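If you scroll down you'll find the structure; I have some questions about it.
Note that this complex is displayed minus one protein chain, with the remaining chains in position.
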């Protein structure tokens, strides 16, 4: 499989490195608008065939089978559209597109032309998330009550997208994968402290059927990095702390206790927890390695990838609704 | 000062102990509906004068100057009203009342009769919160951007009140004290997983002028206790983690950096923080000791307590609006 | 059972409280040389029969069955000797005595008179240590390779004993209980930074048969409290951190891996661990409650207590040898 990679900014070199490491994949070309980025790629990966500042050299090349796009969100749709139109499989950096409509167009086009669309929801391929998925799917957690995620980065501001489009794709894609269902409504709160319409802190509530509640806090403005998720079920609860070096996933061996006797409450209040905690061994393989492999396999086996275009669409749908809710002053946006 | 204490459940004995330790205060009587609680008090505090199952023995006693009420929320208003009507100063467990209207009635009655009303917003008297207050009031944090608080207890369910009335008074009273202003609108999300109308998880957004945002997550259903607050300003940021034994308050010596150059962002993204962090020494005196002293002083000096009836009213106003928002499906409730 | 308690300084009131809570025990008398301590006891525990500044009122009282001694170490032996001579069971604060010879005399006297001697090795009765004991005794850890304990308090200096006699009884008694065997040699290092012969930091190595190594670091001079123990076996390893509120005991599901291939080492070096970790539920019952109960039961059932005089002797033997080694410049002291 010959691939071309468009965009070599922050994340692009990681994609080049991981696709380059696959035996069955050849990186035929890499493009970036900045020549110094191409120089960097050339030095680091001498095996890369063509280095070009013109993405069209990739999009129109007859000997490229698949295109990997790692550019700014606003260009995802036009680049993706051209790639698919030219008969190339598509690997898109998250989020898939800037709107639901764009995502739907890409998916439909790919379907018509029998091409693959995959989105780089990297966290879905981490050992931590895969381990949690097993606990949920095996029924060990019981009925899921809520999913609460906090993702905080360090006071960095961008100019093209707000904190929801920047950070929430991680949490939303993890939530989508783990819960395996779609919310029926979204409400969000956000504040832009510095530039109008570029929110730097936001809270997103996602309402599912059966009282399942999702909540995501994304934040550019905090003194320390936080990446922490609570998932609570009727049988067990999970804390997933991605900043923990060695105990990323903790599974607490207890469900809910409905206490009816107030005196009993006094006794329990002084306790920290009532069950065992297990921190399972987590596979520390670089997630992006598995991502690259999954794209190759999906194309090769002619099957949807784990994070296919539909997964990308579901994530964009939630992000779009969250932004709409903020524009409407926190109004609940129904998705059904 | 002779005081009577009504209610000796979970918190009552702590009040007895701390008022008992004040030289200028005599606990003339203690009441509780359960005789075994009175037996317990009698054994632990032999100096307490009268032990009675009838609260009226306290409310009507001619030689009692002040009444301390630590009963279920629903009884706060009738008991408080009778205490004030009988000319007694009033110390009320938090929250002050179950409705804004009740709080206003108590405050007005106290004003007419020149009596003190104080609410037991205990956390406001902790060394940690007092230290943070000094950082804010001295201007060291700069302009405040947001206040984010998470308070999680351990899967305990109560039948009379939901998690907002149970846990949020702590966060709301801390936020009220530290920010020193009132929100203009509230929106909240909550879910009752077990009993209808008894929410066990809730998220409250509070909107202030000038883009200041407050957010509170209260939760009965989690595997570990969490009590963590982020306060972010233009000059410094604070993390207050009440579960930390020795470093409850961390002050980060950095404000916001608006980064315009994308390459610079890549450099910074790998860093954890860019300034020093100070964990100031925290006074570990039991907060309730200071609470009891403040009540005595306020009565003695005929001045409002730090957490007077108006502070109690402001907290109840936010709690009431949060519950109203949940009942209305997350609708924003304006307070102005 | 009627008991008398001698010494009500720092720890004494905890003993009074816990023995007082036992239904089958009556505290007939409490003595302390300082009247204000007796006043304090009288107020807190009105049920205590006699309060006296003369320990002999207890030691010679005909209606006292057992004596609890919580005085300075130097007085343990004379007081214990008199108690046993007068036919009273003996409960001694740790360490049992200041010398091995004294401990042996007390044990022999008790044996001759068929009386119980118990030492307050409190930590042996904590839920954490009891849990670890179960893991070891069930064989789950496999062969034990080493026991490493660090106990640091906060720069407090005492004048009567050094840091070994002050802090190490905790670690040594835990080690004695968990390992269930006696070392054949001891070596220790210690420094007295402030007063000659009052070491404030010390390291003790204990050599057992079969290459089992014990090591204890005790320290008065550090900025934070540390109480951390590593126990490593061929099948599992344990970290016991007593300062952790909720995860005091962590059991790591891996033993030793002897890696022969150097390339394999490079792969493993980047990993943190290779097995699961279990933090079992720990019984949080106050250990001293179980200690008091054990003393009563041992007397009542005429059997040795879990931490009987022999356990006390074994601990004193190690402490004495450690001090001897320090006096001899770190020389190894043989115990066999």
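First chain written, first letter: the chains are A, B and C, and each begins at residue 1.
Simple rule for what comes next: contacts are C-beta pairs under 8 Å (C-beta built on N, C-alpha and C of every residue); 3 or more make two chains touch, one makes a residue touch a chain.
Remember, predicted model here, so these are calculated numbers, not experimental data.
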Sole residue of C:122, C:205 or C:323 that reaches the chain not shown, by the stated touch rule: C:205
Contact with the hidden chain (one of B:24, B:276 or B:336): B:276
Chain not shown: contacting residue from C:25, C:239 or C:299: C:239
Contact set of subunit C toward the excluded chain (per top definition): 9-10, 145-146, 148, 153-159, 187, 189, 191-194, 201, 203, 205, 211, 213, 215, 217, 219, 221-225, 230, 232, 237-239, 250, 252, 254-260, 262, 265-266, 268-269, 271-274, 277, 329-332
Subunit B residues that touch the omitted chain in the full complex: 245-247, 253, 270-281, 284
Those residues of subunit A which, in the complete complex, touch the missing chain: 43, 46, 224-225, 243, 245-246
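Basically, only the chains that are shown with their structure count from here on.
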Separation of mean Cα positions, subunit B and subunit A [Å, integer]: 38
Interchain centroid distance [CA atoms averaged], subunit A/subunit C, Å: 52
Junction residues of subunit A - those touching two or more other chains: 271-274, 277
